[in-house]
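Here the complex is missing a single protein chain, while all its other protein chains stay put.
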Amino acid sequence: MVDLPPDPISMTIQIMTSPLFLKIAIFPGLASIGIIAALLTWLDRKITARVQLRIGPQYVSPLGGILQSFADLIKLAFKELIIPEKADRFFFLLAPIFGMVLGAGLIGLIPFSPETLISNLEVGLPVFLAFVTLSPTLVLLAGWSANSKYPFIGGLRSLFQQTGYEIPLWLSSIGVVMMAGSFNLSKIVQAQSTGYVLFGVHWWFIVPQILGAIIFLVTSVAEQERIPFDLPEAEPEIIMGWQAEYPGFLFLAAQGAGFIKLYAFSALFTTIYLGGYLGPGPLPPLFWSIFKTTVMVVVVILLRGAFGRVRLDQLLRYGWTLLLGLAIANIAITYFLIEGIPAI
Amino acid sequence: MTDPAFLVIAAATVIGAILAIEARDLVYGAAALGITFLGVAGLFILLDATYVAAFQIAVYIGAVVVLILFTVMLVGPVKGEAPIEHRRTSLMTAILVSLMLGIGGSLVSSNAFPGVDACGASCDLQLLSQTLLLGSGSNGGYAIQLELLSFVLVAAVIGALTLAKTERKA
Amino acid sequence: MEPLSSFFAVSIILLAVGLFGMTTKRSAIRILFSVELVYNAANLNIIAFSRLRNPPLITGQIIVLFSISLAAMEAAVGLAIIILAFRLNSDIDLRKLNKLKG
Partner (left out) sequence: MVAEGIPELVYYLGFILVNTIAIVIVLILLVSPRDRKPTPEKRAPFESGQIAVGRGRTRFIIQYYPYLLMFVVYDVVSMFLFAWALNLRSVGAAGTVPIFIFVSVLLFPLGYALKLANKPENW
């Protein structure tokens, strides 16, 4: 018997409709990441405008200019790509693209529902945080490659800021690992349905880990370089910092990477503190995870309207004294919550 | 049968190592070194040591590569390294390297070591911290070594800080 | 699955490249790169040998955790020395750092 050669068209259809391919290509994978980054750009501009008593984008489409960022995308894509003289072309082009890939890679670890996840790694949380550690390297290389003064200052600021706030971020998420007893993000969500009991009710980890959650939120805003921690791209001081020399599409890539990071950190906060896809009522799990992620995104955007910018020395001193001390205190509190206070 | 994942990761590791030594610009060298570290982390994963791989990514690529890049950028462009002068050194190195490669080749060709079986539940992550802190069986754990490590870290950091700061002229 | 000898081969190549760099390069940073490569070769070898038994020896993984920590600190001290040398000599070519020579 001779094996028939597989029909290429039917095989393609079979691959294209397989659940894994759909997940990678549509949700939570590529297509949704691109669209969500564009929508978050619009949401960011709109909410900030409302906070500052402005209107914000309104002309493109009847729905409050919701298509504004797509119009910007087309505009920026057709701008001329000017690479400055003496710039290091390889790293100049690579850094924003790789930043986007890194952000999208973070999304691949988040469980949006029991089925809607790309990878269920047993070491999910450390891998997420280890990937976040790569981003100061990229920003430093981007600032260095432009061979211009303001981008280089921005890159160095970003290096000190992101490395300094990395440590409280890790230490605050250790509290979650202690309560859940697992690194796997799906198992952490599951642990919240049967986890911490107070007054006869199961609580999400934000209740026993409230201190850790606050530290996590503050440090994740610093990792995303948003106001009040946007020193590496401070517009009035160093004119967008490490992004100053980027032309057209590369600027879009650098900005988009920032918004993908906002999305990924909000989704991670939802997953480890707010019970992920768990929720009351008959609504599907996917609804709950998207709803909570949106709430977190709005909270982070509102911070931008509410605060000013700190100085670099203040930022680093707060990070290495106050936040680090609180994170260690949080670990101690969590230890006593789990093990009980030892009798002396 | 060679695993294609292994081939890709091993090739990236070796090419990164060669570039790290031979790239003209030190910044490129540091980036290539980062690729080597990432490749070694991938090989750890293929050997079922996932936590060690995460440790490698966090410490080597997150911290060491950043520190190296910082120093390279501080030092600035090096004025072109002079070629090797001592013929004896290069000859010695060539002999050494070819010897190593010969051993490596014979290792691969002979099936001295069997393929690794997947370890399943015995590669449990929990086992790692259990063994690290409490030990297993006759082994008493690594608590003493952990404390010694902390003293080494303290000594190294204070030494590095004292070296790098400038003395104010009185 | 991949035979362990392939992993040993990668480790040996890393070691050879590292030794080559250490003996032939003059820039201090380049030599530091070589040292890191040799560290990585050793770590890879330890992990591969710990897989020789089934179930694997977890001790091998723990030794590598310590080894990585020590390598990180070695890099920190080495880079501090390089910064100092650059301040004093404005050069990091090891053959020009000969002020102690009588």
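Each chain gets a letter, A, B and C, in the order it is written, and its residues are counted from 1.
Throughout what follows, a residue touches a chain if its C-beta (ideal position, glycine included) is under 8 Å from a C-beta of that chain, and two chains touch if they have at least 3 such contacts.
The model shown is predicted, which means the values in this text are computed figures rather than measured ones.
Peer 1: If you put the missing chain back into the full complex, which of the shown chains would it touch?
Peer 2: Output: missing chain touches A, B, C.
Peer 1: Write down which of A:Gly64, A:Pro84, A:Pro114 or A:Pro228 is the residue touching the left-out chain.
Peer 2: From the options A:Gly64, A:Pro84, A:Pro114 or A:Pro228, the contact with the absent chain belongs to A:Pro84.
Peer 1: Can you say which of A:Leu39, A:Ala71, A:Ile97 or A:Leu211 touches the chain missing from this structure?
Peer 2: Final answer for the missing-chain contact: A:Ile97.
Peer 1: Which residues does subunit B use to touch the chain missing from this display?
Peer 2: Its contact residues with the unshown chain are 5, 45, 48, 50-51, 54-55, 58-59, 62-64, 66-67, 70, 73-74, 76, 118-121, 123, 125-126, 128-130, 132-134, 141, 143, 146-147, 149-151, 153-154, 157-158, 160-161, 164-166, 168.
Peer 1: Tell me where the left-out chain touches subunit A, residue by residue.
Peer 2: Interface residues of subunit A facing the absent chain: 20, 24-25, 29-30, 77-87, 97, 100-101, 104-105, 108-109, 118-123, 126, 133, 144, 146-150, 152-153, 156-157, 159-160, 163-164, 166-167, 170-171, 174-175, 177-178, 181-183, 239, 244-245, 248-249, 253, 312-313, 316-317, 320-321, 324, 328, 331, 335, 338-339, 342.
Peer 1: List every residue of subunit C that touches the chain not included in the displayed model.
Peer 2: Counting over the whole complex, subunit C touches the hidden chain at residues 65, 68-69, 72-73, 75-76, 80.
We adopt the following convention: only the chains that are shown with their structure count from here on.
Peer 1: Determine the shape of the graph in which chains are vertices and touching pairs are edges (line, ring, star, complete, other).
Peer 2: Drawn as a graph, the chains make an open path, so a line.
Peer 1: For subunit A versus subunit C, what separation do you get between their C-alpha means, in angstrom?
Peer 2: Spacing between the chain centres: roughly 34 Å.
Peer 1: Using mean CA coordinates as chain centres, what's the subunit B-subunit C distance in Å?
Peer 2: 6
Peer 1: Roughly how many whole angstrom separate the Cα centroids of subunit A and subunit B?
Peer 2: 29
Peer 1: Which residues does subunit C have that touch at least 2 chains other than itself?
Peer 2: none
Peer 1: Show the residues in subunit B shared as contacts by 2 or more other chains, in ascending order.
Peer 2: 51, 63, 70
Peer 1: Subunit B touches which residues of subunit C in the complex?
Peer 2: Listed in rising order, the residues are 1-10, 12-21, 23-27, 29-30, 32-34, 36-37, 40, 43-44, 47-48, 50-52, 54-56, 58-59, 61-62, 64-66, 68-77, 79-84, 86-87, 92-93.
Peer 1: Going by the contact rule at the top, pick out the subunit A residues touching subunit B in the complex.
Peer 2: Interface residues on subunit A, with respect to subunit B: 88, 90-91, 121-123, 126-127, 129-131, 133-134, 136-137, 140-141, 144, 159, 163, 166, 183.
Peer 1: Per the contact definition, I'd like the list of subunit B residues that touch subunit C in the complex.
Peer 2: 2-3, 6, 10, 13-14, 17-18, 20-21, 26, 29-30, 33, 36-37, 40, 43-44, 46-49, 51-52, 55-56, 59-60, 63-64, 67-68, 70-72, 74-75, 78, 81-82, 84, 89-90, 92-93, 96-97, 100-101, 103-105, 107-108, 110-119, 122-123, 127-128, 131-132, 136, 139, 142, 145, 149, 152-153, 156-157, 159-161, 163-164, 166
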